[in-house]
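All protein chains but one are shown in place.
After this line comes chain A, so read on.
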Amino acid sequence: MERMQQIVGRARAAFSSGRSRPLEFRIQQLKALERMVQEKEKEILAALKADLNKSGPDAYSHEILGVLRELVLTMEKLPSWAAPHPVKKDLLTMRDEAYIGYEPLGVVLVIGAWNYPFVLVMQPLIGAIAAGNAVVVKPSEVSENTARLVAEILPQYLDKDLYSVVTGGVPETTDLLTQRFDHILYTGNSAVGKIVMAAAAKHLTPVTLELGGKSPCYIDKDCDLAVACRRITWGKYMNCGQTCIAPDYILCDPSIQSKVVENIKATLKEFYGEDVKSSPDYGRIVNQRHFRRVKSLLEGQKIAYGGETDEASCFIAPTILTDVSPESKVMEEEIFGPVLPIVTVKSVEEAIEFINLREKPLALYVFSNNKQLIRRVIAETSSGGMTANDVIMHSVVPDLPFGGVGHSGMGAYHGRYSFETFSHRRACLIRDLRWEAVNKLRYPPGSMEMVHL
């Protein structure tokens, strides 16, 4: 408890010194972060390989490239994001200065997740630094190599008091959450999300919760199945299914179910070869606990493809389940693994109803040549974000906010949205001490005629 108090206290004192406020300082810190990512690339990739068996290109493209891109974008746009935004005035305020000032919140806490352990602490950190805050970073202890690395290298490049890393598990995080922060961004599951928000409530701390859910993927009969299945296969099995916006399950007409299975099978062979276990591009489940959890979802299911597992290496083969019952275990919780259930529905209405009966997901996918149908699915459902005719990709458009709704989360970040999340929008009205005559209208003794002027 004391250790956490000290760390947060140091961050707060550093913030109060005011040195994180000038734009030059923030950009200098972001530049240092950029150098860190470039200079420590090998170490970062090694950590990701050790934690998740992430292949080099996968890791680079999902974790490093994204971070570098965010850094470049942020450094470029920061002056315009941080500039005061003048607003429309009315007759009474015509002579005044009226604008929205973007100000730092103070000390921000970023809690990362284990599935994309580097980018999920770095991207929020970038936004928090850009907005002028002090930041405490708490990487996930489950991806322990990345956590250790981040704790080691961050202080080598950034201001040590303003930006610190806290490592540890549940007890340390619980301790940390008793401290007062000015914003908390948490990435993880809904159960812990509730705990984080309840802890934040004690201090009236605003939160951004990036949670999860079961992201549905509806495949219409009218679509190019080969293309659709290739894209779905890519998004589902990357990082061994451990992606918050992976297509969790498929909804499609029973008449195309077997074609979907055939197409995915063919794509899997194309991606990972005949012996997926020996492909350098296929990941592993992060640990035994999650391995057992995902494996148990296969019980009693019709395995159309895959199903092989190896506990020693936390390997689960890319698996497809067919004719899955909506009441089964695999349809209850977010799978977060390389298991793809197919639930059959007879129409898009049924698919929409199915989706709406469940918690709002982080992502929603629909594949169809029919633009009307796509428009309808978007209009009649709700989700954090969505992509039509592909998966995952809405999360890489820099100007789209990335966040959940309902059980899948609250708030958003990425790019400009990170900056706004970690800033306070202060309404500023600067008037003149003269021109009192106009003010007289509002002073008592009042009369109704005055009001109507």
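Basically, a contact is a pair of C-beta atoms (placed from the backbone, for glycine too) under 8 Å apart; a residue touches a chain by one contact, two chains touch by 3 or more; residues count from 1.
Just so we're on the same page, contacts and distances are computed from a predicted model.
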Missing subunit (named according to UniProt) among the choices "AL3B1 dehydrogenase", "Transcription initiation factor TFIID subunit 6", "Ferredoxin" or "LYR motif-containing protein 5": "AL3B1 dehydrogenase"
Full-complex contact with the absent chain, from A:Ala13, A:Val170 or A:Val227: A:Val227
Chain not shown: contacting residue from A:Leu23, A:Ile303 or A:Cys428: A:Cys428
Identified contact with the non-displayed chain, of A:Leu33, A:Ala82, A:Leu105 or A:Leu176: A:Leu105
Hidden partner chain, residues of chain A it touches: 16, 55-58, 60-61, 65, 68-69, 72-73, 75-76, 87-90, 92-93, 98, 100-101, 103, 105-106, 182, 190, 193-194, 197-198, 200-202, 204-206, 209, 211, 223-224, 227-228, 230-231, 234, 270-273, 279-282, 356, 367, 369, 374, 378-380, 382-390, 393-403, 405-407, 409-412, 424-434, 436, 439, 442-448, 450-451
